[in-house]
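Below, a portion of the complex is reproduced, with chain positions unchanged.
Order as written gives the chain letters A and B; numbering starts at 1 within each chain.
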Amino acid sequence: MNYTANALLAMGAAPIMAHDRNEVAEIVTTAAALVLNIGTFSEAWLDSMLTAGQKASQCGIPIILDPVGAGASALRTAAALRILKRTDVSVIRGNASEILSLSEDPGRSRGVDTAHAVEDAAEAALKIAADLNATLAVTGSVDLVTDGKRVVRIHNGHPMMTYVTGLGCTASATIAAFAAVDGVPFSAAVGALAYVGICGEIAAQSASSPGSFAVQFLDALFGMTPETLKHRCRIET
Amino acid sequence: MNYTANALLAMGAAPIMAHDRNEVAEIVTTAAALVLNIGTFSEAWLDSMLTAGQKASQCGIPIILDPVGAGASALRTAAALRILKRTDVSVIRGNASEILSLSEDPGRSRGVDTAHAVEDAAEAALKIAADLNATLAVTGSVDLVTDGKRVVRIHNGHPMMTYVTGLGCTASATIAAFAAVDGVPFSAAVGALAYVGICGEIAAQSASSPGSFAVQFLDALFGMTPETLKHRCRIET
């Protein structure tokens, strides 16, 4: 949560991290986007997420779901599916295993096999996107974004990103920040993931170890210009 | 919480972060100051804060209240006011919007308008300080400290401080560290805010982006000398 908040501040967004059931609905009404992240899962926080998500759905505020650990426990898979059922999610961002765990094919959805490659989840992502009328973002060495019709791949990023906890959460939060100013969830997801990936590349230029890399990554988020983003993005349509 | 703990360690203080209702009273008896920070608000933590605060009040341990997000939700405003009613707070530190939300004028106290400048809250701060016999510290580009009679402004600080989450919390915790060794809450608040502001200036000399800045700020807290503090402080009485 702390790193994600710092990342959002570095990119010029204005994060509020709230989780009490009795205040989230009120706080959501002041937000331009809502991230529901089940990484710090508990029953109480899930209740708050449903409350916040229902309010955001009523208000037309874009919701980004990060199903952290879906597939790693039955409870997390069920929590993510419950959020999808009860709220109007605009974008789901997860790794291949998390996205696969949300598909209805029980033969593929169980277990904690995190070795799934992004392409293994491409079909599931397309189907979920079409079924839910949402944008699916599957991140890995190559990122895949689909709205059920279009499929785009983003080739930015750096292996060092897997050594810093919270960078997946940061990617989801960045999609929310982009969705707050871009009415189209699909293009928000594509732009956000290119931005995050390029910042990973820039950070890796001056940091070859994860402690320094995490610091440089925040600096890169802060220092990004439209020119660098345009020049360095490697988006395959 | 993590960054604040690191900041306290860097300045030579000895933080304990506890929140369980059944242990906070015991832990408070070993502390030289208590910070009640509603940033991570929940009903359960508020209960613990009231318990801890009541014990500290009995023991004469200085209490510093950080009403994070007061005004951003009705629950937070109510929580801050409840703490003020039930415990003997020595110092309240917040931004202008948070301090305004604690004043009794309903026309000014609602909403999440964080655009309020410190001077907008000067009158409210003076009144609250006098009413509660407490010290009020309103922080922003210029910080204002008042005990209801005296008003002091601190001109130290750097805009980069707004890009790191937890620096407001750190300012409150620093006031607590100063209050632990300075019997006068007013001078503790003035000294702590000058110290924090100067560290922001020093950090900005070697870091122009928020990731590096957050690291350098901790280093500056650690490296501060009485001479630098005296030489660089810009306190307007």
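Rule of thumb we're sticking to: a contact is a pair of C-beta atoms (placed from the backbone, for glycine too) under 8 Å apart; a residue touches a chain by one contact, two chains touch by 3 or more.
This is a predicted model, so every value here is computed, not measured.
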Q.
Total copies in the full assembly, please; the file places 2 of them.
A. 3
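Keep this in mind: only the chains that are shown with their structure count from here on.
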(Q) Give me the superposition rotation angle from subunit A to subunit B, based on Cα atoms, as a multiple of 5 degrees. (A) 120
Q. Any idea how many Å lie between the Cα centroids of subunit A and subunit B?
A. 33
Q) Okay, in this complex, where on subunit B does subunit A touch? A) 2-3, 41-43, 69, 72-76, 112, 162-166, 209-212, 214-215
Q: Spell out the residues on subunit A that touch subunit B in their complex, using ranges where they run on.
A: 2, 5-6, 9-10, 15-16, 18-20, 22-23, 26-27, 30, 214-219, 222-223
